[in-house]
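Notes for the one structure printed next.
Note that this complex is displayed minus one protein chain, with the remaining chains in position.
Presenting chain A:
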Amino acid sequence: MMRWLRPVIITLGLMLLWQLIVWLTDAPHFILPGPLRVLETLIAQFPLLMKHAGITLAEILLGLLLGTLLGLISALSLVTWGGLRRWLMPVLVVSQAIPVFALAPVLMLWLGYGMASKVAMATLIIYFPVTAACFDGLRQTPTGYLQLARTLGANRRAQLLQIRLPAALPAFGSGLRVAASVAPIGAVVGEWVGSSTGLGYLMLNANARMQVDLMFAALMVLAVMALALYFSVNLIARRLTPWLQESTSSTTRGDSQ
């Protein structure tokens, strides 16, 4: 019961705080609209918001899928081929010195103002965290498991698929969680830099036209979307590792009891 009540109470509390700030600072509604006003706009502009939200969601999900797949494949190749690791690892680390946001204009130039450039942004921003998490997970298989597998006559393929991969699933899960929380940032930043659809575009556009309440409504939709995404991914990650017990992993899973 409390489990379901608590989020509701927290949400209401935050709304109240928000309203309080509006009252105390006496801010005009075009600087900081109150929560009720934003809710009103949310309902009034619902179709418009949903249209843009759908596009942003598609960008985030595509980016998440591509980034995760690429990260997983990279991590697998890095552990499988030692030669590749020695050459590619430094390149990967150096590539992290370039902020992904700084690449946004370049991506617009190459991929155009459509969805492709935003998907690329989201993919790029999660690629490294996912690769790093999977790579660490795959490398840190307890040596005893691998020794046992060898005495049992497992070839390298069986060792990878049946020992190292399952042993890396918890690490992969935390990589996924990080990815789910940063992918929306990639997509929205991409939309800010240049686009004609999506929540990021809607926010910039509303801001320019002093429709601050619409901007806040878009922000709320974005927040709800990001939260829903995080919790679904969290759920998937837990399904992947059913053998981890609640007590030992609730802190690492960011799980609310």
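In this section, contacts are C-beta pairs under 8 Å (C-beta built on N, C-alpha and C of every residue); 3 or more make two chains touch, one makes a residue touch a chain; residues count from 1.
Everything that follows uses one rule, which is that contacts and distances are computed from a predicted model.
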Record-based protein name (UniProt) of the chain missing from this complex, from "Xanthine dehydrogenase family protein subunit M", "Tryptophan synthase alpha chain", "Putative hydroxymethylpyrimidine transport system ATP-binding protein" or "Acyl-protein synthetase, LuxE": "Putative hydroxymethylpyrimidine transport system ATP-binding protein"
Contact residue for the chain not shown (choose from A:Leu70, A:Ala154 or A:Ile185): A:Ala154
Contact partner of the left-out chain, one of A:Leu42, A:Ile163 or A:Val193: A:Ile163
Where the unshown chain meets chain A, residue by residue: 142, 144-145, 147-154, 158-159, 162-163, 166-167, 169, 241-245
